[in-house]
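Missing here is one protein chain; the remaining ones are kept as they sit in the complex.
Should a chain be cited, it is by its letter among A, B and C, assigned in written order, with residues numbered from 1 in that chain.
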Amino acid sequence: MTAAVEPKDNYLTAGFSLKSWLTTTDHKRIGVLYLLSITFFFLVGGLAAVLFRLELLTPPGDLVSADSYNKLFTLHGIVMVFLFLIPSVPAAFGNFLVPLMIGAKDLAFPKLNLASWYVFVLGGLFALWALLTGGVDTGWTFYTPYSSTYSNTYVSLMAIGIFIAGFSSIFTGLNFIVTIHKMRAPGLTWFRLPLFIWAHYATSLIIVLGTPVLAVAILLVGVERLFGIGIFNPAIGGDPLLFQHLFWFYSHPAVYIMILPSMGVVSEIVACFSRKRIFGYKFVAIASLAIAVYGFLVWGHHMFVSSQSVYAGLIFSFLSFFVAVPSAVKVFNWTATLYKGSIAFDTPMLYAFGFIGLFTIGGLTGLFLATLGLDVHVHDTYFVIAHFHYIMVGGAIMGYLGALHFWWPKMTGRMYTEGWSKFSALIIFIGFNLTFFPQFILGYLGMPRRYHAYSPEFQVYNVLSTAGASILGAGYVIPIIYLLWSLFRGKPAGPNPWGAKGLEWEKTSSPPPVHNFAEIPTVTEEAYNYSGTNEQG
Amino acid sequence: MSSAAITKKTYVAVYAALMILVLVTVGVAYLDLGLLNVVAAMTIAFFKAILVALYFMHVRTSSRLVWVVAGAGVYWLVILLALTMSDFLTRAWITIPTF
Amino acid sequence: MTETSAHQEDMSWQRETSLLGVWVFLLTEVLFFGGLFTGYAVYRSGYPDIFSEASRHLNVLLGTVNTAVLLTSSLTMAFAVASAQEGKRRPLLIYLFLTIALGLVFLGIKSTEYHHKFVEKLIPGAHFSYSGLSTREVQLFFSFYFVMTGLHALHMIAGIGVLAVLAFLVWRKKLDPSRNALVEGTGLYWHFVDVVWIFLFPLFYLIGLRA
Partner (left out) sequence: MAPRVDMLYFFLIAVAVFFSVLIAALIVFFAVKYRRRSADEQPKAIGVDVRLEILWIVIPFIIAMAMFFWGAVIYLSMAKPPANAIPVYVVGRQWMWKFQHQNGKREINELHVPLGQPVRLIITSEDVIHSLFIPAFRVKMDAVPGRYTSLWFEATRAGSHHLFCAEYCGTQHSQMAGQVIALSPPDYEAWLAQGATGREPLASAGENLYQRLGCTGCHMAGPTAGMTVRAPGLQDLYGKRVQLENGRSVIADEGYLRESVLRPRAKMVAGYQPIMPVFENQVSEEELVQLIAYLKTLRSAEGGTEGSAP
């Protein structure tokens, strides 16, 4: 492909009818469909967060009733976890980029890919149905026996929704695994793959191995509610902790489903904007797999005060500390990549910096929760909330926004406004820290999570947090505006606006043609070969 | 993933072995072996599963990747079972002070 | 579509890709049933004697016969795959029908068993009634029995559906030999469902037999 500035026939112009979008098997279009759907769910989940943050401005529960408050945080959790974060980077950007990055025409199973989107939408509709008819008040964790016996809300409907949505991520994960194994371009060996691909491979493993266990746990809750049998209900001989084991077997690794793809994004961005190969490439690649594998050994650290056996607690705590190592390896290697680089401060790089800093804090505070004697105190307090928002918002969403800004020119062929995008990145960073840092303090002071009303001594930190949340909310709205604007008025991007390495930048146009490449590229060099020396590392 | 090496004769032999193992597992269940009953039943079942996987499912003649996938299934199943049971089986270990 | 790549078009590559997809799918299935087996293990270890007692309400003869039926269906399935690979249409059709028939026999026997349990009021839920002392734990046993064998049966039904479609395609000569990966993939699934039963059988039927 000779450097065409905005080719006439690309994947966007291949058809304009609604039907051409709804029946597409083009991974790029499916990626865009996912991007639109998850943006919708992000706004729904965000709105809920705004409402309960406002409620928490004052100690008594005065803005919304306790019942509504409980439904709001449940909505926020379920929508953000299952309908936004889990599909965010993998289903939107992974779908778009995995074939492009490995030099393939499409994913291995294009129809399954389309099916995955439909299944996702169906699951999302069930969830919305449950929310609109009255909501669910169990928290996203669905702990039994509250969820299975006591809650009078639409738990079964929501369970069906999550069960269905689970299949969509299984389909995506399965597709990625097979695609990465079988469809790499000639010459593209495993250790030449971009780290984004490594991260998605590891993510897919977790999806494929973990999701079915969540499906079973949710299914059993549903069966218990519908037929009155008692698998988790202690009143009929069941053990509620079994549910927690099955739930966290998936839901702890699910944290890595959310963070690993963003780690992959950060690797791409850091390499591009320092014009250097990622330092310790192989260590970073293997660290992704290590996180995926270790991630399955640690779920019991969510259960240190659940009356789980003390000895199981010891085992899970011990294993939990092992996950710290590959995460630390990644952070150190990204930082080392900057050393003697040529560092540019384009918007994606700002998000990558934000990611590294905030993920470091999120990861380190995770150690507090893995430490047995300390977790007893901070478990189920705002400390936990702060910790996982540093991982999921400070980490995963920063990575998601980084990806959005990095590959937007590739997806749309247009550039957005630099000034506005940098401004909003800054706003988001400030707003985020103001929202969640006070919550660490709140947690250690002993404010439990999921509290509709709280003791007046906690108010100062809650006010700070709510103030931060309003800044953060504004920060999230700005990109929607300038990105939409760029679709119509943005400058044409050209195939490679950042001067980045990688097949998606060097071997195809922006936006790419329907079949991605004029001819399947042959790869002869390492990933991120910015110096042109093809050095092993 | 070629299955050229597995003949119909092999299938029949495997089938015969499986049927014999069914009878063995039923027979063993009538003996009182204490905890060994579970062990025996699971060992036989595992052996049968291996036979089905290796021959009927062609793992024996498949690429290394298929071995890895099948192995991963077993490995993660063991993690799920072992770490969950590490809770339920050790709960009674901690002793209260006996005054 | 002007581009070609050496590997992405050839037949054995396509077959391997499809089968890898099936294998990865089976991986999720292992963990799906794995969650249920874990639940079973937890309660069995908690109430070993009561589980044995409850198990005596299952019909060992029917269970054993069903195991044999299912293993036989695996054999016919293996033969079907072999016939497909050799491109022999008639044997393929016959083995597919045999497999479907054996699958239906299995489900038939299973449903008579379910019916017995219904008559004996051993279906968990509001109508459960048990004359012994440990009603709750016995009900727990039957909850697992019905959930696990029920999901297994659902998998069988799905498998029979796919086999029926395959048989129809073969009968109408719409399945050319290049697509025998379809038969192979279905075979993998069928054998997997068999493997699940291989574990269900001793865990439910055979734990109350010893003197």
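Simple rule for what comes next: contacts are C-beta pairs under 8 Å (C-beta built on N, C-alpha and C of every residue); 3 or more make two chains touch, one makes a residue touch a chain.
As the structure is a prediction and not an experimental result, all values here were calculated from the model.
Trainee: What chains on display are touched by the one that is not shown?
Mentor: A, B, C
Trainee: Of A:117, A:201, A:454 or A:482, which sits in contact with the chain we cannot see?
Mentor: Hidden-chain contact among the options goes to A:454.
Trainee: Looking at the full complex, which residue from A:21, A:146, A:420 or A:476 touches the chain that isn't shown here?
Mentor: Only one listed residue reaches the unshown chain, and that is A:146.
Trainee: In the full complex, which of A:28, A:276 or A:414 touches the chain missing from this view?
Mentor: A:276
Trainee: Applying the definition given at the start, please give the residues of chain A touching the unseen chain.
Mentor: Contacting residues on chain A, toward the hidden partner: 61, 66-67, 70, 137-139, 141, 143, 145-146, 149-151, 234-235, 237, 239-241, 274-277, 279-283, 304-307, 310, 313-314, 317-318, 321-322, 324-325, 328-329, 331-333, 335-336, 338-345, 353, 356-357, 360-361, 364-365, 367-368, 370-377, 379-381, 444-446, 448-455, 530-531, 533, 535-537.
Trainee: Just checking the interface: what residues of chain C touch the absent partner chain?
Mentor: 46-50, 133-134, 136-137
Trainee: For chain B, which residues touch the unseen chain?
Mentor: Against the missing chain, chain B presents residues 34-35, 92, 94-99.
Just so it is clear, only the chains that are shown with their structure count from here on.
Trainee: Can you check which chain pair, A-C or A-B, has more C-beta pairs in contact?
Mentor: Here the pair linked by more C-beta pairs in contact is A-C.
Trainee: So what's the Cα centroid distance for chain B and chain C, whole Å?
Mentor: Here the centre of chain C sits 16 Å away from the centre of chain B.
Trainee: With chain centres taken as the means of their Cα atoms, state the distance from chain A to chain B in Å.
Mentor: Going by mean C-alpha positions, chain A sits 36 Å from chain B.
Trainee: Quick check on chain A: which residues sit in contact with 2+ other chains?
Mentor: 181, 209, 213, 239, 242, 245-246, 249
Trainee: Give the residues of chain C touching no fewer than two other chains, as numbers and ranges.
Mentor: Each of 16, 20, 24, 27, 31, 34-35, 38, 42, 46 in chain C touches at least two other chains.
Trainee: Help me check something: in the complex, which residues belonging to chain B touch chain C?
Mentor: Touch list, chain B to chain C: 1, 3, 6, 8, 11-12, 15, 18-19, 22, 25-26, 29-33, 37-38, 41-42, 44-45, 48-49, 52-53, 55-57, 63, 65-66, 69-70, 72-74, 76-77, 80-81, 84-85, 88-89.
Trainee: Could you please specify the touching residues of chain B with respect to chain A in the complex?
Mentor: 65, 72, 76, 79-80, 83-84, 86-91, 93-94
Trainee: Chain A touches which residues of chain C in the complex?
Mentor: The touching residues are 1-8, 13, 16-17, 20-21, 24-25, 27-29, 31-32, 34-36, 38-39, 42-43, 46-47, 124-126, 136-137, 139-140, 143-144, 146-147.
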